[in-house]
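Below: one structure in structure tokens.
Some chains have been omitted; the remaining ones sit where they do in the full complex.
Per-chain residue numbering starts at 1, and chain names A, B and C are given in the order in which the chains are listed.
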Amino acid sequence: MTTVFSSSGLRVGRLFRRETGLSCMVAFDRTLLAGPVEHAIDARRACEAIVAAGPEAVLLSPGVLKSCGDLFADNRAPKVVLRIDYPMVGDFTLTGEEHHRMIATPAQAQAMGADAVVMCLISGYDDPGREADNLEAVAEAARQCEAIGLPLIVEAVVWGSREGGRLDGERIARVARIAAELGADLVKAQFTGEAEEMRALADSCPVPVLVLGGAAMNDDEALARFTRDALASGARGVIFGRNAWQREDATAGVEQLIEIVHGT
Amino acid sequence: MTTVFSSSGLRVGRLFRRETGLSCMVAFDRTLLAGPVEHAIDARRACEAIVAAGPEAVLLSPGVLKSCGDLFADNRAPKVVLRIDYPMVGDFTLTGEEHHRMIATPAQAQAMGADAVVMCLISGYDDPGREADNLEAVAEAARQCEAIGLPLIVEAVVWGSREGGRLDGERIARVARIAAELGADLVKAQFTGEAEEMRALADSCPVPVLVLGGAAMNDDEALARFTRDALASGARGVIFGRNAWQREDATAGVEQLIEIVHGT
Amino acid sequence: MTTVFSSSGLRVGRLFRRETGLSCMVAFDRTLLAGPVEHAIDARRACEAIVAAGPEAVLLSPGVLKSCGDLFADNRAPKVVLRIDYPMVGDFTLTGEEHHRMIATPAQAQAMGADAVVMCLISGYDDPGREADNLEAVAEAARQCEAIGLPLIVEAVVWGSREGGRLDGERIARVARIAAELGADLVKAQFTGEAEEMRALADSCPVPVLVLGGAAMNDDEALARFTRDALASGARGVIFGRNAWQREDATAGVEQLIEIVHGT
């Protein structure tokens, strides 16, 4: 069989550290959905602190990329993962209604300098028609990403009013697999904390799984344990947001996370 | 009359074995709708097992084609039939609501390496407006397939809440004919088990009819009988999924099916 | 005033026989909506029988054109009129809901070899918003047909739940005129059987009116009388379906109809 060159494969590879085969990404897109939150009032200062620590990549909104693009205009700077959708699950409208909208196409994201893009596939909307629209939007983005060789990270999650607060490993593995079948290059998924559920998730998902963080735990030891457990059970890395930067010294927080991911 | 060259005719021909005029295809798109299911947890291993048996073609989701494309990058490998729609009839949303969405255009499928595409025409949705949208999507895909010479297989089925569990031969023949009138190059249809209904279906459908399998029977003799009955009554082949690979030795399962189709 | 060349005018002319100025067309698109019906189970055989009689044109679905295109690939063969819409008025969904969808654009129809296209303008839907959408689709097709010089036949009919079974000459003339105002090159309309209503319809419609047939009468004398009455009162031809071919000898049926139209 001949070797096939794939530009998006090349770019997926650049999101991982060769020595460990893992990736430590920082999500700094919380303010897109929630507005100014603690330790992210000044978007640029927070961004500088994150970049200084040197994670593999940072998740940004289009606006923050525009304000802080120069921080990433450097040979060794973290890669830019641009969020291209706006998942409203109880947040923006402050009404509880669940909506999903696109805020950039893959081609627009690439034109802005993105090295990869991220969007949600949410299982659990109260209106199944919106769920179907979300799924269609993921497929459409996947096809467009393939055409321009841009990696697509799908945040495949079990959220929404039909799910309530449950964290069901089987449901998570199901939506992760569907995201991969639709064409995601990487999947960002919830880790229930149960090692065997992480293993089942990683084993049944044909593309690398990165674990998301959620609300700040404010407990570094618990965070380290959570991270190591996920990686030990098949996760290929993390995409943490508030657990990385929502603290007094964001650089230290991200450095500590990098150490956990790559140093162990 | 002059002979007319048709690129999609050429490609339809390549889906059949010249000696028998029949086609044995394997559907491996179940996990797109249902997530990881038994014997398909590891998508690549299952795919390797299927390919090893050498069916005429394999039905895949875009994501599995991306993960396993190299298995098909070979002169004698099975052809790739890409699923370009996402039929939600009680499955994805887990709510019972019926929706239908596209996940690739024919041109995108062809760009990904597909030799043919498959999509559903479903008769029986509870909301007739969605049925009408499905029909329009089939027609649109047919026109686009014609423009690029790509064969379109329409899975013309009687499903959905308006139908319940019925398996009505007349209704099946009706939707199959309508699929062909809309421009399908091949029709994938349900076989009720009644030989005369298969004959009526094949006789009234102006394009070749391939029979689908459904849930695993776990009874190889019944499966063989079912297959031979269909072929004896006019079916031009089969597209079986779980009945082919959902077993300990998927390669053996597919080889046995090929033997039934072409060896008799 | 200078003479203006119009490619769609040229093509409209080719749908009529110069000697009589009339047109005898056969509609073979019933199976698109109803699936296999008596005497049309084998689409190709029915099509061969119709073509053998030599009408001016035959109305086909995209799928039948694909299966039987070779029958029309001849200098003297009937012209191909492709149906480009799918009017659901109690038919496809079998639920009674009324929907309307497009199944080809004029440009796609032309690329497939169509000499003209036909679509419905239906007055009487229970949902006036769908009626408005239908009207907009007719206008859009008319503009596209003009751009590529393809004749558009609008089947301007009073159907649907708001109309019930009425056959009101004034309403028919109204929708026919509106179809012509929107840009139809030819109008296919219902004939109530009343000569003065046909005359009023023909006089108030700025483009030629062709009469449609409806369900098989199974009475050749009544059919001949119906046809002659329409032509004597201003109709420029007929587009008959089941009354032409739904019989043992379809060729004879169509030949007889041609004789009535052109021989009198």
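To be clear about the criterion, contacts are C-beta pairs under 8 Å (C-beta built on N, C-alpha and C of every residue); 3 or more make two chains touch, one makes a residue touch a chain.
Quantities reported herein were computed from a predicted structural model and do not represent experimental measurements.
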Homomeric assembly size (copies in this file), of which only 3 appear in place: 5
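As a convention for this text, only the chains that are shown with their structure count from here on.
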Remotest chain, chain C as reference, centres from CA atoms: A
Superposition of chain A upon chain C: rotation angle, C-alpha, nearest 5 degrees: 145
Type of chain B:chain C copy interface by residue overlap (half), same or different: different
Separation of mean Cα positions, chain C and chain B [Å, integer]: 35
Chain A and chain C, separation of their C-alpha mean positions in angstrom: 56
Touching two or more other chains - residue numbers and ranges from chain B: none
For the chain C and chain B complex, residues of the former touching the latter: 31-36, 41-44, 61-64, 66-67, 69-70, 73-74, 86, 88, 92-93, 95, 97, 99-105, 108, 111-112
Touching residues (chain side chain B, partner chain C) in the complex: 1-2, 4, 123, 128-129, 131-133, 135-136, 139-140, 142-143, 146-147, 162, 173-175, 177-185, 203-204, 206-207
